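The full complex has more chains than appear here; those shown keep their coordinates.
Chain IDs A and B follow the sequence of writing; residue 1 opens each chain.
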Amino acid sequence: MAPAFRLGELAGRVGGRVIGDARREVRGVAPLDRAGPDELSFLTNPRYRAAAESTRAAAVLVGPGVTLAGQTLLEAPEPYLALAEILEALHPEPPARPGISPDARVDRSATLGRDVAVGAFAVIGERATLGDEVVVGAGAVVGAGSRIGDRTVLYPRVVLYDRTQVGRDCRIHSGVVLGADGFGFATSGGRHRKVPQLGRVVIQDDVEIGSNTTIDRGALGDTVIGRGTKIDDLVMVAHGVQVGPDCLLVAQSGLAGSTRLGARVTVAGQSGAAGHLAIGDDVTIAAKTAVFADVPAGSVVAGTPAVGIRDWRRTQAAAKRLPQLLNEVRRLRERLERLEADLSRKE
Amino acid sequence: MAPAFRLGELAGRVGGRVIGDARREVRGVAPLDRAGPDELSFLTNPRYRAAAESTRAAAVLVGPGVTLAGQTLLEAPEPYLALAEILEALHPEPPARPGISPDARVDRSATLGRDVAVGAFAVIGERATLGDEVVVGAGAVVGAGSRIGDRTVLYPRVVLYDRTQVGRDCRIHSGVVLGADGFGFATSGGRHRKVPQLGRVVIQDDVEIGSNTTIDRGALGDTVIGRGTKIDDLVMVAHGVQVGPDCLLVAQSGLAGSTRLGARVTVAGQSGAAGHLAIGDDVTIAAKTAVFADVPAGSVVAGTPAVGIRDWRRTQAAAKRLPQLLNEVRRLRERLERLEADLSRKE
């Protein structure tokens, strides 16, 4: 059974306060509609306010100033961040058991740090280097000359092509492929000749990469994912792309070759950017957007081709009025013709 | 050699009738342009009518009232359904040979039903439970505490993270990843902190999932795929999504976190829905659509952002006339200016 925490103790951890009985104990966290009387729930999206008012939870984690009649509240300055911290306290991740499976194939020339875990049927290639407490899941393949930093986890069936670099504290989910050849072909006379892809993929520290995402090696230079960046499932990062620190690349988005992203860029779901572009710091690319030109720092863009989101909204709103506008213009023309006829009759 | 079936026998199986010689025998089914005189072909898409008229097939499977000069017809009330039934009769799937490969690693605490097949280099984790006649393909990984229902097939290299539930009679194709962490991060001061993902993925009975699709575990609750739902390749279902029964999610579509789909929803190719939305029963989301708001039951929506398909078509048609409209408005202004000038001259 999970250990119990008093609400007051949790409030202390997250820099918040309890509105109600701070001695009440919780043993877990659950969504509003399923939480029981020994669980904490949370309201971080106002859509769920009604559920928050009727939840059976011991208390509801909320942001500053939120009130909920009849509920004990755990108010935190950043409630979603507090949720992350409380979940970690209540549900600590079980540590991986170190050890090399007798069914793994670790090349004799590979270097392994302390307390490394390697699962069944994993393959560690020549001269690969794994830091301390690295976990390599079942069936994963670490190519020759690759390096993996301390505490990084490769889930089952990840593939690192030769010479891929992954930093510390990364999580690479199942099915991810890092370092496959970029899509580089020289077309001549209608035929496509392969351009050798000789660069690497370099993943900096504290990066998470979702299932079945693919990141291709650079043609000559490296493809780089900056520190703290988080990548969702089924994302495609092409050769030579440079992603800055603390970016978010949401599911099914894609970045074409040699494009550079600054820091804290968000690329929302199913969006893409063409190649050789510069996307500045703190840019947000809305969902389903196609970026075909450089984007200055701080912009929010949407549409195909992407424009500033205010322009996009204005055009969208105007487009809805288009059928009506066509009618209006027809009527204006008719009135004008009538006026013209009236006038010419008078002359 | 495949067994021969008389057309009359096949007609009986599918509730149809033969127009022509019901004693004629067929040994297989082939497309119109390649069928030989001992094969059945079919016309389920009117685009191929010319090919149906000139096919060498023994007979053509058609819907009610279709006529084809000079051809023997097998008329069925639902011809595509009949095709499925006839293909099953003519080409029965060879049963998997039960048995645990000596190269698989099945944890001692796992529970296996009758006639289970486990391929080479597959891994079955602690306390996993497999029903009767389950097939686990080569290199697949079944995480600790997962449960798989009777007759379900995992093709080679599927990954189930810990505690994933899959119902009976499911087919999970190669490269699918079920139960990886959802994309949940609390952003504070420009940094992204992981929100532990503690829920599960629950796949109900009779679900098929295409290659390299990813379905993430819920943050706290479960991600649920309803009974009878069919999912194509490279689809992304985010944490906490609930998909109702008998839905179709077509290739490269995506559903963001906590969105709920009713029954019999179709999400066409390359479409997506934002998070925390409610999509009603029998909704159709057209291809390449981005849904950013709730969709009431029975609607057909298209566009980015999605609107009712009639509005979308009207706006599209009007947009085509835009360049012409701009000219028209310019001409109207000129005529108006001329009128104004005329009138002021007369005063």
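Criterion: contacts are C-beta pairs under 8 Å (C-beta built on N, C-alpha and C of every residue); 3 or more make two chains touch, one makes a residue touch a chain.
All figures in this text were calculated on a predicted structure; none of them were measured in a lab.
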item	value
Entire complex copy count, 2 subunits given	3
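Following the convention adopted for this analysis, only the chains that are shown with their structure count from here on.
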item	value
Where subunit A and subunit B are represented by their mean Cα positions, the distance between them in whole Å	25
Sites on subunit A touched by subunit B in the complex	29-31, 34, 45, 47, 78, 80-81, 83-85, 87-88, 91, 93, 101, 103, 119-121, 137-139, 155-157, 171, 173-175, 208, 210-212, 228, 230, 232-234, 246, 248, 250-252, 263-264, 269-270, 287-288, 303-304, 316, 319-320, 322-323, 325-326, 329, 332-333, 336, 339-340, 343
In the complex with subunit A, residue positions of subunit B that touch it	105, 121, 123, 139, 141, 157, 159, 161, 175, 177, 180-181, 183, 185-188, 190-196, 198, 212, 214, 216, 220-221, 234, 236, 238, 252, 254, 256, 270, 272, 274, 276, 290, 292, 304-305, 307, 311, 314-315, 317-319, 321-322, 325, 328-329, 332, 335-336, 339, 342-343
